[in-house]
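The structure's right below; bear with me while I get my questions together.
Only one protein chain is missing from this complex, and each of the others stays in its spot.
In this document, chain identifiers A, B and C correspond to the written order of the chains, with residue numbering beginning at 1 in each.
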Amino acid sequence: MKKIATIMLMAGLSVNLLAQENDSNFPDVPGYETLKVDLHMHTVFSDGSVWPDIRVYEAVREGLDLIAMTEHLEYQPHEDDIPHPDRNRSYEIASKIAAKENLIVVPGSEITRSMPPGHSNAIFIQDANKLLKDDVLEVFREANRQGAFTFWNHPMWAYHYKDGVAKLTDLHRTLISEGLLHGIEVVNEHMFSDEALQIALDNNLTILGTSDIHGLVDWEFDIPEGGHRPLTLLFTKDRSESEIKAALKAGRTAVWFNDLLVGKEENILPLLNASLETGKLQYNEQVARVQINNKTGVTFILENLSEYTFHSHSDVIEIHPGENLIDVKTIDFKDQFELRFRVLNAVTAPKTHPEIILKVEY
Amino acid sequence: MKKIATIMLMAGLSVNLLAQENDSNFPDVPGYETLKVDLHMHTVFSDGSVWPDIRVYEAVREGLDLIAMTEHLEYQPHEDDIPHPDRNRSYEIASKIAAKENLIVVPGSEITRSMPPGHSNAIFIQDANKLLKDDVLEVFREANRQGAFTFWNHPMWAYHYKDGVAKLTDLHRTLISEGLLHGIEVVNEHMFSDEALQIALDNNLTILGTSDIHGLVDWEFDIPEGGHRPLTLLFTKDRSESEIKAALKAGRTAVWFNDLLVGKEENILPLLNASLETGKLQYNEQVARVQINNKTGVTFILENLSEYTFHSHSDVIEIHPGENLIDVKTIDFKDQFELRFRVLNAVTAPKTHPEIILKVEY
Amino acid sequence: MKKIATIMLMAGLSVNLLAQENDSNFPDVPGYETLKVDLHMHTVFSDGSVWPDIRVYEAVREGLDLIAMTEHLEYQPHEDDIPHPDRNRSYEIASKIAAKENLIVVPGSEITRSMPPGHSNAIFIQDANKLLKDDVLEVFREANRQGAFTFWNHPMWAYHYKDGVAKLTDLHRTLISEGLLHGIEVVNEHMFSDEALQIALDNNLTILGTSDIHGLVDWEFDIPEGGHRPLTLLFTKDRSESEIKAALKAGRTAVWFNDLLVGKEENILPLLNASLETGKLQYNEQVARVQINNKTGVTFILENLSEYTFHSHSDVIEIHPGENLIDVKTIDFKDQFELRFRVLNAVTAPKTHPEIILKVEY
Partner (left out) sequence: MKKIATIMLMAGLSVNLLAQENDSNFPDVPGYETLKVDLHMHTVFSDGSVWPDIRVYEAVREGLDLIAMTEHLEYQPHEDDIPHPDRNRSYEIASKIAAKENLIVVPGSEITRSMPPGHSNAIFIQDANKLLKDDVLEVFREANRQGAFTFWNHPMWAYHYKDGVAKLTDLHRTLISEGLLHGIEVVNEHMFSDEALQIALDNNLTILGTSDIHGLVDWEFDIPEGGHRPLTLLFTKDRSESEIKAALKAGRTAVWFNDLLVGKEENILPLLNASLETGKLQYNEQVARVQINNKTGVTFILENLSEYTFHSHSDVIEIHPGENLIDVKTIDFKDQFELRFRVLNAVTAPKTHPEIILKVEY
């Protein structure tokens, strides 16, 4: 029965995989491919509610490129039923299933400690079992010996900091100064933190957003109604392990959380420039009609910083996925001109929004 | 972290539970409450892909009243990770979670043998572990000693009968004649069988429909798009274990599968009569306007057997959930009259559709 | 301002015309093109609520091929504002606008008398004003002299026959026997009549369905929610006036009303055969998987008359627009076989449904 049951399950799923719409595309940026990545999730092998195959199918249905399996090392609430599990097991199962899909699965572990340093993920590790050590500093050293990329999880979690404000501790400073901690979650599940973003910028940590999913992604993030899980967009030269790791260590990321984009200006600006493309300029009488093609699934909220006013909008406009038309009062016919906008639903630092220039020409 | 993680998961889920629409209501019938029941499903404790909590939340979101946990006794593909599980474990976990919801969970097991007798479920058992016996007849006897309700699973399964045609074997006849086998799945997952229905009628077995879900109900049965899993409707005096078991043994069921209702005429007719209610008769000139209130989520396909023709329909009409208006050419004004219909998407035997009478009056 | 206002209106409309989905396609049938036709409608030039341009745009948005403008000759409730209108005026305006669209507009008039003969349409006339005569028989003779195709409107209208039952009068018999009346509305707006269908069959009248729209088609027939107006499907050699008139006079029509198809068997069978196409036969174990491609926007309700039962359906199935899969229990492998169905939502006579055969083969 084993074989048949698997085939039946797969058959059902593949039909549904095809049926799924994918509104979450982002364009590549100059020099880099843009990958959709979720680096934090759980299964029954720690405190999650699904077998690892579901994590693979969820990711495929949502069009992700890469996921990391990050079971808690020290927190094993299912140990009565799944005793002393091999800490690599979740990855082994998931990667085998993903091999048949266009999805990369990366091995990882969640180092699960009280504060400091709280919870951290180590991914791209060789053997999770070797991370089972008492001294947390030793765990980070072992992970780094294995070539891991490590990051601080949900630094804004009110279970650790009751006020929800991310704060760097001495232990974090040590980890960073010794090169043992490379990234930080600025978004975790339903949380976003201005303070975590500032810590990332101040300490040159890679900016990350993850789902930290324990239940079902569909339910937690309203996928059928058009929602999406928090994603890290990763700008990488190719899909090799070495380049993906290099991109993470170099901090070439942006985070997509609900309608918000978060990232360093050096990563956000190329993404915005690749996302919004102007069509050929047309005039209706002496009013310019500018076509803006938004290649993403994000509705951008833009504040007009140009010298011109618009014929159908105030100074705050929404640019929806696909084609948008903006009528611009350029007074005279112009062969070319520029529109300058502040992108209000993108942040490059707390309360700081990137500015873009769209060139319009015949 | 344990407590908080659970609370967070629960919080997320309860919001979503409320958000879910419930189009699958059926009215009670005279003398009985109508329960929505799924008696066949799997979790990681046999070959399913979810922890038992997900089965509970799926059922609650869909508005079910009762589910049975029916892990394979003999088929344990996850035994490397979950070794020699207590066969009651899936039920223990699910029932604890369901205690906080308005959902009944029933213990069960799938007796998983090659043909004959193929697979069978025993539910309302006391201890699943005691069903681990070699001789299948002994397993049925033990189940019955424990007070079980037992039924034949997917008798149309092409893995067992390559032509997909359900056929009774001598072993089944023995089980039935000894009173050890009480029901039969006429619907399993995406399959329906005329031949299984005939076997049920010929041998007075309880007619059942189940999801046999291994993956996610949402994906397998397109729940977000308005789909539903196959359900058994159970007509019971109350929600006590004894009355529910009595209803099952007495065969007081109907099956709801896609748009089809299946059941013995004695069960289908009261359900149809309770489902379709006529409003006060009105006349527009001498054409009668009949309001039919359909209290279910089923769109009924009715063939007109009355002497009258309709003013806006041919002889085959669809009665959608909620209010429907049918204009009837009664020639003269009438204080009351009857409409007679054959219900084409209900079957009481292969190719046999029940007939109903709707009384219309001022 | 005139020119600009028109351009602005047109610009707005053309955007919307493109935005409209079109689910109402029907395939051509052997030897004939299938046109979607509405032969009965009103504007402000009799008792309608729109200028003729709206009738054109409505038809274009719905993907119609041909409409007829049929203002009441004798009923002019707007005469205080539009005094003594040229009875060809509605057609003149509509045809000028339609010239820019892929839509044929045909001149017509509604001869608006009390019973007998009630209301009738004459279309393909040369000059509507010449139909303003007292003697109704003379009106029909004049229309026929002009080469008209004429038909009886809403013979089931409860304003004329209080019981809603269409009945032939002596005057109708005279009109038919003299060859002056060629068709009959079996469907008008929201009404369908078995008795009108029988009259059509008994007297070899062309079977028609029309919207008789006075207000807005979108509101009356719920177009935005996926509804459609009653349509006549016309099977014609080409789109020339002569062939269209020939097709009407030869009775090569079917009516599409809500989910119902109505027509003579000689017209319905070729349409059904062209609409449902089977894909290459596949077997899953020994169960045949039949793919049925439904090329129309109609969901067909089929009753299985074959010797085989189905693996996922009872004997009554729904075939939705697009691809459908039906698993058939053919017992053995077969290189080819036939499925026979009664089409329950098509009628070729009162309570009479056409039967079709689908051939399935490798």
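Here is the rule we use: a contact is a pair of C-beta atoms (placed from the backbone, for glycine too) under 8 Å apart; a residue touches a chain by one contact, two chains touch by 3 or more.
Computed from a predicted model, the values in this text were never measured in an experiment.
Novice: For the chain omitted from this view, which of the shown chains does it touch?
Specialist: Displayed chains contacted by the hidden chain, ordered by label: A, C.
Novice: Any idea which of A:E74, A:D194 or A:D222 touches the chain not displayed?
Specialist: The missing chain is touched by A:D194.
Novice: Where the complex has a chain not shown, which of A:K130, A:K237, A:H313 or A:R340 is the residue touching it?
Specialist: Only one of A:K130, A:K237, A:H313 or A:R340 touches the chain omitted from view, namely A:H313.
Novice: From the list A:N129, A:Q146, A:Q291 or A:N345, which touches the chain that is not on show?
Specialist: Missing-chain contact among the listed residues: A:N345.
Novice: Give the residue, chosen from A:E225, A:E285 or A:D335, that touches the chain omitted from the document.
Specialist: Considering all chains, including the one not shown, the answer is A:E285.
Novice: Name every residue on subunit A in touch with the hidden partner chain.
Specialist: Subunit A touches the missing chain through residues 156, 158-159, 162-165, 190-195, 259-260, 262, 284-287, 301, 303, 309-316, 318, 327, 329-332, 344-345, 347, 350-351, 353.
Novice: On subunit C, where is the contact patch with the chain that was removed from view?
Specialist: Against the left-out chain, subunit C lists 1-2, 4-5, 8-9, 12-13, 16, 44-45, 47-51, 53-54, 57, 75, 77-78, 81-83, 85, 89, 112, 159, 189-190, 214-216, 218-220, 222, 224-225.
Just so we're on the same page, only the chains that are shown with their structure count from here on.
Novice: Considering only which chains touch which, label the overall pattern as line, ring, star, complete or other.
Specialist: Graph shape, chains as nodes and touching pairs as edges: a line.
Novice: Report same or different for the subunit A and subunit B interface, where same means the shared residue numbers exceed half of all residue numbers found there.
Specialist: same
Novice: Just how far, in Å, is the C-alpha centre of subunit C from the one of subunit A?
Specialist: The separation of the two C-alpha centroids amounts to 53 Å.
Novice: Hey, how far is the Cα centre of subunit A from the one of subunit B, in Å?
Specialist: Those two chain centres are 42 Å apart.
Novice: For subunit A, what residues touch not just one other chain but two or more?
Specialist: none
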